[in-house]
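Every protein chain but one is kept in place in this view of the complex.
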Amino acid sequence: MQQANRLRPFFENITFDRADNELILNFGPQHPSAHGQLRLMLHLQQEQITKAYPDIGYLHRGMEKMAENMIYNEFMPTTDRMDYIASSSNNYGFALAVEKLIGLEVPRRAKVIRMMLLETNRLMSHLFWLATTALDIGAMTVFLFAFREREYLMDLIEDYCGARLTHAAVRIGGVPLDLPDNFIADLRKFLDKLPENIKDYEDLLDTNRIWLMRMENVGVISKEMAQSWGCSGVMLRASGVEWDIRKEEPYELYDEVDFNVPVSDKGDNYARYKLYMAEMRESAKILYQVLDMYEGTGPELMAHAPQYISAPKIDIMTQNYSLMQHFVLVTQGMRPPVGEVYVATESPKGELGYYINSQGGAYPYRLKLRAPSFWHTGILSDLLPGHYIPDVVSIIGTTNIVFGEVDR
Amino acid sequence: MRAYTPKDDVQKKPYYTDRYWVAPQVAKSDVSEDAVFAADFEAIKAKFDVLDAYIQVGQMVIVINAADNFGVIELMKNELAYNQLSELSAIDWLAQEGKFEIFYQMLSMSKRKRVRVKCKISEKESIQSVEKLFRSADWSEREMYDMFGVVVNNHPFMKRILMPDDWEGFPLRKTYPLQGDEFAQWYEVDKLFGKEAREIIGPEIRDSARVDRYDTERFARLGHEVPRGADISQGEPDTPLCYQENEGVFMIEKFDAEKSVVISDRDR
Partner (left out) sequence: MAQHQVNYLKDGGLPVALTTIDKVVNWGRSNSIWALTYGLACCGIEMMASGASRYDFDRFGTIFRASPRQAELMVVAGTLTKKHAEFIRRLYDQMTEPKWVISMGSCANTGGMFNTYATVQGVDRVIPVDLYLPGCAPRPETLQYAVLLLQQKIRRESASRAQKPKRLM
């Protein structure tokens, strides 16, 4: 049924046969080290890249459009599929934006649980980053090691919310569930072992000649370039800008915990690798402190705001008014006040922002997802020229882009 | 008679709204309440027309004329230390007032402040690119063009970014349905197999609530697998889950559940 002449993608219209000795290389969209569906059109002078055009949109699923057609709670599971390596941080960013819009204060236990989710997700994301980047560069052992630890973290998350990848573990106004039995003990057990594991990875990589050659002084991003491209997270901190939203604009309980923000001024791949490793240690440090906080919190998990948030399950089952209110909130949705809000959180990849324009309806009028990876992909067009082909893989690796987030 | 549905906004609407319901407002406070914002506001006001300014949820919102956008952003970058353009996009107000609202979300790392600069342009107008000031605007403006059809002047590479180059329509406009127009719905079929294959492949099944218990053309239930297209309205036989065929597999030892070991204590 398929006709040969039908299948003519756009790049076939490009003239590959050129007089000026320049080669055009098509990289992706299905490439094992493209971290998803990145397509790069690379102009090459021998092995050196002269121009790079990243082409994205191969995973554009229309999330912003979906948000305009969904009630606020309905959109929560969709946010999971943005940065699917660390789903809870997306859930949290959205929940926080809506909470800021309607002016809610979340109970302390919910805050503690959210902190745990956020930091375990950060660990998961960084471990995954390490695994895939090491695999791309050829260090298969690190891939297997890091996935082993990640599976343990996924077990923990699964104990909490039942899902491995797409958690939907945060609700607007709190969290749906209390911690399961043994969660704290298990997490503590994992954290006790984590420094050893991180040391294993570093022992394998830090003095590895291949790793150093592929990482050091490759993909150097200057401070000006990083700021101009709107970089955030590790991409920005590796270029010498000390900016961590957890520290500068603290949300949740980040102002109560003690942690450092690792910064480097080298700006190359190796600096970014070191920062990821340092951030894993900091996350562990935060988690230890948050685990201690859990004990002293009250039993409430959801904020009390009958206009916006359903009552606890026990009330819905026993009290008529709570049931009616729950019914209205589920079928028609909450209606936040008229106004707009932009809330930025520090996701594992960088600044994850939600811009919500509410016109007082049950559906957001406009919801813009500010995903950090979008700009981290854009910077490739300025970063790659001058590098050689093998560097492309290591640079894409250390930018830590996730295509669910880039294309939304 | 069919109920009238507005054609200029085809997005989902709540099916019921209490007629006495008045939407509350998110509190806006005056710019003078925050010293940093007040100083920034004065600096911008001295050079450009400011149509409106207020503080909402801890961030200053400044509404300016669309013609001043480059000047205001340049001033904010060079003199007021707003060193990142974290977000830039548009909002479709075509149905209400025939305009797009464009917002620039600015961040000052030294002051730890965020400001949103907004302006409105009509559908046929275009806006000046700020790509010269912030490289991040390069991709944001392309995305804005892709999603809304807002043309940006002086942009180095004004092409679609998320949708394919031959896409028709601007998806985030309110007139564009969530599930796409006819072009979108047949896009991959037309492109790969040609329009004449539409009848063979058939329309997309877009009804997300559709559950056909007896459909064996597309799916079979796990443990109840039947041949494709079989009629199962009278019930289907159970197919026990098995990892290998009953008679065993050539040269492969059969899995024996009795002899296998379950590791319950994972070494955490």
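List of remarks:
By letter and in written order, the chains are A and B; residue numbering begins at 1 in each of them.
By our rule, a contact is a pair of C-beta atoms (placed from the backbone, for glycine too) under 8 Å apart; a residue touches a chain by one contact, two chains touch by 3 or more.
Quick caveat: nothing in here was measured; it's all calculated off a predicted structure.
Residue A:131 is the one among A:131, A:156 or A:379 that touches the chain missing from this view.
Listed residues B:43, B:109 or B:178: the one in touch with the omitted chain is B:178. Chain A meets the missing chain through residues 1-2, 7, 9, 29-32, 36-37, 57-62, 65-66, 77-78, 80-81, 84-85, 128, 131-132, 143-145, 147-148, 150-151, 154, 164-166, 403-404, 407.
Interface residues of chain B with the unshown chain, by the touch rule above, are 162-164, 171, 176-181, 184-185, 187-189, 191-192, 200-202, 204-206, 208, 218-219, 222, 243-245, 249-252.
Here is the rule we use: only the chains that are shown with their structure count from here on.
Work out the mean CA point of chain A and of chain B, and you get 17 Å between them. Partner chain A is touched in their complex by these residues of chain B: 11-16, 21, 23-26, 28, 56-57, 59, 61, 83-87, 89, 91-92, 103, 105, 109, 112, 114, 116, 134-136, 138-139, 147, 160-165, 171-172, 174, 176, 178, 191-194, 197, 200, 266, 268. Within the complex formed with chain B, the chain A residues making contact are 1-3, 6-7, 10, 56-57, 60, 62, 64-66, 68-70, 100-101, 103, 152, 155, 186, 189-190, 193, 225, 227-230, 232, 241, 243, 248-249, 332-333, 335, 337-344, 351, 353, 355, 357-363, 365-366, 368, 370, 374-375, 378-379, 382, 407.
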